[in-house]
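With one protein chain withheld, the remaining protein chains of the complex are depicted in position.
Up next, chain A:
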Amino acid sequence: MLLENTLSVLLARFDFAWITSMHILYPPLTFGLAPLLLFSEWRWMKTNEEHWYRLNRFFEKLFIVNFGAGVATGVTMEMSFGILFGPFSQAAGPFFGQILGYETITAFMYEAGFLGLMVFGWGKIGKKMHLFATFNVVLSSLLSAMWILIANSWMQTPRGVKLQDGSFHVTNWYTAIFTPDMVWAVPHMVVAGIVLALFFVAGVSAWFVLKGRHVDLFARPLKYALLAAVLVVPFQIWLGDTLGVVIAHDQPAALASMEGHYHTLNKDGSPNTGWHLLAWPNAEGNGNAWAITIPHVLSMLETHTLNGKVPGMDTIAPKDRPPVVIPFYSFRVMVAIGFFLWFVALWAAWLAFKGRLSISSIAKNKWFLRTLVFSAFLPYLAIWTGWWTREIARQPWIVYGLMRTAQGMSPMTVGQEIFWLAGYVIFELTVWGGTWYFFSKIIRKGPDMDSPVVGEGHEHLGHLEEPSHDESASPRYVRPA
């Protein structure tokens, strides 16, 4: 039967899927939250209003915990291509490795450098230099997302390479980078991070308002984040829809699996235009056992015409067919979350229009606030399911149409694969649990409203944890001019 279904290949895929799923929990919040930190810092510098500073420092604490987890899980990612998918790394290295190499040189290091200055540089560097550092964190983290998605998009719609002597030689860098998938997948990922950050900020703010703590401080980011979401979420839905059209055109097998679309034509020979709301594949894997189907919608979605022909699974050779259940349901969960978040944002807009998001009345909308806290978790799930859809619907290919996953995996014993998985289950769950535990701890503790607002730098090179009885502990941090 299919080579791809051997235990060894499934475990190799699962090994990588696990570390990817546990890594993608962090970077989207990093590159989504960084622009919001830049915004609040810029507002603080412009208006000199202290609450912008307090908000910035508070969300920065969450940002750095998240960033630490992202680095911890991210270093693994870079090494894992070689460890788990050595032959893929060798074959695709001339393009894929070069792109990841550029990511480390132009983005990862760039980010690490300025992040240190941004988080720990308060008071040590001037305000303008600090704002510049924050700006660089924004730029570098977005660059990082861009490079990673360029690399991944090339795996979806490979272009600009030719296979020679066992590896993909790049014939045209431009077409290899700007693949059909990349053009939409990069913004789709970036905006996903921004949506996550907006709902993260809104959810945390809503929690404070619900608890009646610092209502005046958090009412503002709550309103701003949701009003931004009114525009950003539909933009994201549009990006996703456009990406779907690209997938329909360039990865027909992936689309067929995402939509559970088995038959290109109906029995009478007319195009099968039905879109399944829910479905389950039959045991033979050549059709659905049952489905709730709406006619014409699939053609509308993928071809933007009423009766356009969408190639189904029956156009794909059986050995090249991707799994259906996970892409099908992951995709639906992602889309449903997208629309739900838009609904929440519109609800907020309506409340704002009615004047019910003002500081005096915001705390009364208990159910709205509870919905916001709940909604803060949803973008995480949407990002997960979106990524699963993308990766699983590409199977059995590691480089779509050119290299099979089974050809790309390192020759590993099942024992080796389980060793890896068991270790990473323990470590990544600890990272995840720890991160969210300390998120909640920092949130419960609330923003620091007492420390003096930092000034122009050159002030101190640290601050004291507690007043000391030890005379020698008094800070001697006078900086040389």
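Convention: a contact is a pair of C-beta atoms (placed from the backbone, for glycine too) under 8 Å apart; a residue touches a chain by one contact, two chains touch by 3 or more; residues count from 1.
Convention: contacts and distances are computed from a predicted model.
I notice the complex is incomplete. Of the names "Cytochrome D ubiquinol oxidase subunit II", "Citrate lyase subunit beta", "ABC transporter substrate-binding protein" or "RNA polymerase subunit sigma-24", which is the UniProt protein name for the chain that's not shown?
In UniProt, the chain that is not shown appears as "Cytochrome D ubiquinol oxidase subunit II".
For chain A, which residues lie in contact with the unshown chain of the complex?
Missing-chain contacts on chain A: residues 3, 6, 8-9, 57, 60-61, 64-65, 68-69, 71-76, 78-79, 81-106, 108-110, 112-117, 119-122, 124-125, 163-167, 169-170, 403, 406-413, 415-416, 419-420, 423, 427-428, 430-431, 434-435, 438, 441-442, 461-466, 468, 472-473, 475-477, 479.
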